[in-house]
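Every protein chain of the complex appears in place save one, which is left out.
Just so it is clear, A and B label the chains in written order, and each chain counts residues from 1 on its own.
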Amino acid sequence: MAQIVLQNVTKTFKDEEVVNNLNVTIKDGSFTVLVGPSGCGKSTTLRMIAGLEPQTSGDIWIGEKCVNDVPPGKRNIAMVFQNYALYPTMTVRENIEFGLVNKKVPKEERKKLISEISEIVGLTPYLNKKPQYLSGGQRQRVALARAMVKKPQVFILDEPLSNLDAKLRNQMRTELIQLHKRLGTTFVYVTHDQVEAMSMGDEIIILNKGVVKQVDSPMDIYHDPNNTFTAEFIGTPAMNIIKYEDVRGLLPNVGDQASFIGFRPEHTSIQSNALTHDDCLVIPGEIVTRETLGAEVIYRIKSKVGDCQVKTFLSTVERDSNVFISIPYDDLYFFDRNGERLRDVAVGRKTPFVLEGV
Amino acid sequence: MDKKIVLKGINLIGLIILVCIFAMPFVWMMSTSFKTLGETMLFPPTWIPEQLNWENFSKAWNSGPFLTYFLNSVIVSIGILLLQMCTIIPAAYAFARFKFKGDRFFFGLTMITLMIPAQLIFLPVYLQMSAWGLLDTLWALILPFSSSAFGIFLLRQSFKQVPEELLEAARLDDATEWKIIMKIMIPIAKPVLITFALFSFITHWNDYFWPLVMTTSDAARTLPIGITKIRQVEGGIAWNILMAGNMILVLPILIAFFFAQRQIIRAFVYTGVK
Partner (left out) sequence: MPWIKLRPYAMIAPSVIIFCLFFIYPIFYMIYLSVFDWNFVSLTKDFVGFGNFSSLMDEREFIEVMRNSAVYTFLTVFFTLSISLLLALWLNKQGAVYSFVQGAIFSPHIISLVSISMLWLWLMDADYGLLNWFLGLVGIPSVTWLTHPDKALFSLILVAVWKGIGFNTLVFIAGLQSIPKDMYEAAQLDEANWFRIFYKITLPMLSPTLFFLAVISMIGSFQVFDTIAIMTQGGPINSTNTFVYYIYENGFRFFKIGYASAAGVVLLIVISLLTIVYFRLLARRVHYR
């Protein structure tokens, strides 16, 4: 078990900076998720931690040791790959055993370890089969077993669930969380799927274009985003971001340092008249589409301030097309010109106000 | 309905004729190898020998040092194959998996070699061998073919198809590069290796030109040369003995073809499909 520290880590491919001066500490024993859109540098970061890709500059520490010059096999790390990367010509047993043989673990001990692990992941009946005869979920388990058997300081998982179907993915998600609890080892998990990040991680690192956007627990990231990128990336549907100048008349006391205002679709409600409640921003609009998902309904609404999405949990579907959306002031987020969060800005006025016309 | 049957019949007759054109000569070779000299001169010819003259084979075998020829053929074909395995596997791996200065130059050099036939350069190679004192030895037959551009090309293709993730997994498993080749790459490339091995063995087993050029004494000559000498030994051509000698050369390959037809065809057709 060990914490991982990245100090001023930069990676350039040719002239392109993929990772830019990264400073992150991954806590010992945490389930840390690296998340971001494709091309954000999350996989590169992961591969640098594993030693599969050398960093251009900066230091990487695993535990008490700077591992800059340590080859991947000696970093005491185990990795689960997106496509499992099982050795196709070896049986399940040989796959699990391969790393142990290379580490010169005595035969008796190998045997014991393999039977333990295969019991845990439920592979005992398949030990003598080749990977090609296993299902996707079973292959995933072999990959996990192969990683676990080495008893590494750090587990690294590179989008391990992306090749599974939706149902199996949910099941494996739960299993991975349980596995983390049981082992207590540091997990570093890469995904582009924010739902996966939110549901699994106890620490989330959001990356965009090689830069860390925010490091926090899932709930903090959701409730307290540092910037518009995080705000829009986490949560489905994404947070609505509108320009402050479009609603300045409604919120005159906010001040001009605010450029953008954000509000979550699920904090927004729909009403059929212009009647306003206290402490709410009310905007008229027109319903363009309705997605009825059962327990919830997602509306796309065209308004003067741009398109917004609204998520309601009411069982009745709004029939009118001309509606008003209202957002409590407390649920508004303010951002500056660069998209950075303004935490000390308040609405400062308690009287409701209606914007005229559509 | 009737038309269909007629067409089918015509098709079948066509196929039979086709097989006869290509297989009949070998049947004729076998038939002749069992005949007496007199029977080979019979007109009209007989397809089934009057009696099986097995002594034709021992006559052919004893007409020269055939044990030496045979052993030389085995040593040369197997020796080339073993050396090729030692040279093409690391080279193909390096070309498939490493980036290094001049990699394209060296691969280009290898591909050029693929285009240079031995028939083109035998004269300078002969002079070289003579300068090194290797003429008329088995080394002269083995060394020039101890690596194969074609083998490197084939193997590189199949090494390249192995996903990078697999090698990374192995590196994380603390496997050395050597271990990665032996335990992961070679098992995956096994079908291609077998294919190439068949191709190489058959090619060099059959080779006539190179031993003819490079050797002069019986001690260093191989079966294909030995068989042409049967003809020179007798006054006129004793076709029955000659064909018996050819059977000795052809039979191992034909038997192999019988058992591994699919793989052998694949081995040779590979050269054409790339």
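What we mean here is this: a contact is a pair of C-beta atoms (placed from the backbone, for glycine too) under 8 Å apart; a residue touches a chain by one contact, two chains touch by 3 or more.
These numbers come from a predicted model, not from an experiment.
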{"item": "Partners of the unshown chain among those that are drawn", "value": "B"}
{"item": "Touching the absent chain when the full complex is considered, from B:Pro90, B:Pro163 or B:Pro191", "value": "B:Pro90"}
{"item": "Residue of B:Asp136, B:Glu177 or B:Asp218 in touch with the missing chain, whole complex considered", "value": "B:Glu177"}
{"item": "Contact residue for the chain not shown (choose from B:Leu82, B:Met182, B:Ala219 or B:Ile265)", "value": "B:Ile265"}
{"item": "Chain B, residues in touch with the chain not shown (by the definition above)", "value": "14-15, 18-19, 21-23, 25-26, 28-29, 32, 40-41, 43-45, 86-88, 90-91, 93-95, 98, 100, 103, 106, 109-110, 112-113, 115-117, 119-128, 143-144, 146-147, 149, 152, 177, 202, 205-209, 212-213, 224, 227-228, 231, 239, 242-243, 246, 249-250, 253-254, 257, 261, 264-265, 268-269, 271-274"}
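Methods note: only the chains that are shown with their structure count from here on.
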{"item": "Whole-Å gap between the CA centroids of chain A and chain B", "value": "58"}
{"item": "In the complex with chain B, residue positions of chain A that touch it", "value": "50, 52, 71-74, 77-79, 81-83, 85-90, 98-99, 102-103, 146, 150"}
{"item": "Of chain B, residues touching chain A in the complex", "value": "163, 165-166, 168-176, 179, 183-184, 187-188, 190"}
